[in-house]
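Here the complex is missing a single protein chain, while all its other protein chains stay put.
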Amino acid sequence: MRRIVFGAALAVGCTAACAAQAQDSAKEIQRYRQMIAEGSPAELFELEGEALWKKTQGPKNVSLEKCDLGRGPGVLKGAYARLPRYFKDADRVMDLETRLLYCMTTLQGRSREEATKRVFGTADRPSEMESLSAYIAAQSRGMKLDPGMSQPKEKESYALGRALYFHRAGSWDFSCASCHGEEGKRIRMQDLPVLYKPQAARPVVATWPAYRVSNSQFKTMQWRLNDCYRQMRTPEPNFGSETTVALIHFMTVTARGETYRGPGNKR
Amino acid sequence: MKRAALLSACVALQAWADPSPTDVQKLMQRDFHPRGQATMERLAQDGVQRVCTETRDRPPAEVAKALEADQMKTIAFPQGASLMGDWKRGETIAQSGRGLTWNDKPGEPGGGSCYNCHELSPQEFSHGTIGPSLRGFGKSRGASAEIQRYVYGKIYNAKAYNLCSQMPRLGLSGTLTPEQIKDLVALLLDPASPVNQ
Amino acid sequence: MAAGPMKMRATLGQGFTDVRVLMTHPMETGQRKDSDGKLVPLHFIQNLTVKVNGKPVVEAQISQAVSRNPVFSFRLKGGAKGDKIEVSWLDNHGDTNSTEAAVA
Partner (left out) sequence: MNTLRRALVAALVIGIVKPLAALAAWNKEAFGAKTAGDALESLGVGNAAPSKDLTIDAPQIAENGAVVPIEISSAIAGTTALIVVIDKNPFPLIARFDFKEGALPFVKVNVKMGETSDVRVLAEAGGKHYVATKEVKVTIGGCGG
């Protein structure tokens, strides 16, 4: 970034001690994350999700057990690791939550309005999407991320995702890259992975969706983008829209080949 | 007009495969909806946002200079000798991340979110590193009228000094009032401020 | 929510049995406000008991300072495959819940 000379003189250099101290704190935060990962309530959400997967709902009073997540009706093993991908029946690229919504409306006959009334839950009452995401993502643990990139619409979605990543808009002129653009940057104590680079995207995409200790909630990627756009001071993205799926698709392709090890634990 | 010619020159730089900023803007306008005070107008890119998007924040020098000059004209410097308010209020403003989101109530005082990106007073352990550390900023620069004006202007509209800076245009966007900006100027320049201890 | 699911895993370690138990509980401190600004009343687990084959081996008194959806790890002396481990809790509203597992 070009800085005018006056501004460049402004940065009071960080002494060696303070650089070392920053190094320690990064190491200690890594230990914090590793310790909270050892004992995580995320598994409680997987149990809830399993019950919801089997629960008959909607006017057609059927469960989601026939839902085709890309590997055939009802096949859960490794399905999450191959999303987002193109689905012929819906003629569009879908991530897990968009695909679940599709099954809720087609298989269970539920209206989109009812099924999306509460897509983001609370600590007291997690949403269906959150618990289902925990359960289904867990079925891909140990499998390599392999999102779709062969279909024309998959390539289009990837290109749109990449353009969105660098698209500056909103009252504060932010793009994703404004915060996730340079190595070693932090907001407060929160380090910011450079998600358009594979080595930074891999550990992140491999551990979403995740349990967030700060509010005891299980959070999904659709929520993650929703909350980022909120802080970018833009209007709200539609749940499961092509733009949100394109961004998730772009980051997942950037991280492809990594072994999925979620659901994870986040601050 | 010269500036339009300069702008169109940038379009060629951007990779052909990705949709153009205009295409992306249309898709966002289709896929987003207003909520609270966050209205759809916010998705309409202005010249600064479009050029910085197209050039991945590396605009050609003469384009940057021309657009920075435009942005400088937007800064309304308050009258009066001093642009320094109360650094104690400045610290509260720097700590607060509120303002302009869809769950902030309009009219409620916003914050500068300064600690998100900058180190300021040494007591605050949890500070960001996207922006440079501002510790001791006033100690080495004094508090002359000229430096007060620079700091006020930079907070009001950072793009007037560095076109594709990641720093939000806190004054122009209506996030902070002139009084709040003057309190932040004091936080940075007032010798009594913790930043300068 | 009412007594939500509990999950326990008891596995033989070197010379001890590792017991890890997860419990669904809000562990309210009485200081938190809900979405409409009302204070959520104090609601937390007070007593926790770990039993092996019916015999109590750990008895804990805990407070609202234990995190929401509590996660505990304990270590039991020796232990053999098939031992019955039971963990139960009692909270300040008098609600209880318990779960059982055989040592894997």
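The chains carry the letters A, B and C, assigned in the order they are written, with residues numbered from 1 in each.
Just so we're on the same page, a contact is a pair of C-beta atoms (placed from the backbone, for glycine too) under 8 Å apart; a residue touches a chain by one contact, two chains touch by 3 or more.
Predicted model only: the values in this text are computed from it and were never measured.
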Just to confirm, in the complete assembly, which displayed chains does the hidden chain contact? A, B, C
Among A:63, A:151, A:190 or A:238, exactly one should touch the missing chain; which is it? A:190
In the complete complex, the non-displayed chain touches which residues of chain A? 24-25, 28-29, 31-33, 35-36, 38-39, 187-190, 213-216, 230-231, 267
At which residues does chain C meet the chain that is not included here? 16, 29, 46-47, 49-50, 52, 55-68, 70-77, 90, 92
For chain B, which residues touch the unseen chain? 95-98, 101, 113, 115-116, 125-126
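Everything that follows uses one rule, which is that only the chains that are shown with their structure count from here on.
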Looking at Cα centroids only, farthest away from chain B lies chain C
Can you tell me which chain is nearest the middle of the complex, judged by mean CA position? A
Rounded to the nearest Å, the gap separating the Cα centres of chain B and chain C is 49
Where chain A and chain C are represented by their mean Cα positions, the distance between them in whole Å: 30
By residue number and range, which residues of chain B touch two or more other chains? none
Residues in chain A with touches to at least two other chains are numbered none
With touch defined as at the start, can you tell me which chain B residues reach chain A in the complex? 17-21, 23-25, 27-28, 30-35, 38-40, 42-43, 45, 48-49, 52-53, 56-58, 61, 64, 100-103, 115-117, 125-130, 132-137, 140, 150, 154, 159, 161-162, 164-166, 168-169, 173-175
Where on chain C does chain A make contact in their complex? 1, 4-5, 7, 20, 22, 24, 26, 34-35, 67-69, 71-73
Using the touch definition up top, name the residues of chain A that touch chain B in the complex. 1-4, 6-7, 10-12, 14, 22, 159-160, 162-164, 166-175, 177-179, 181-182, 184-189, 192, 229-231, 233-238, 241-244
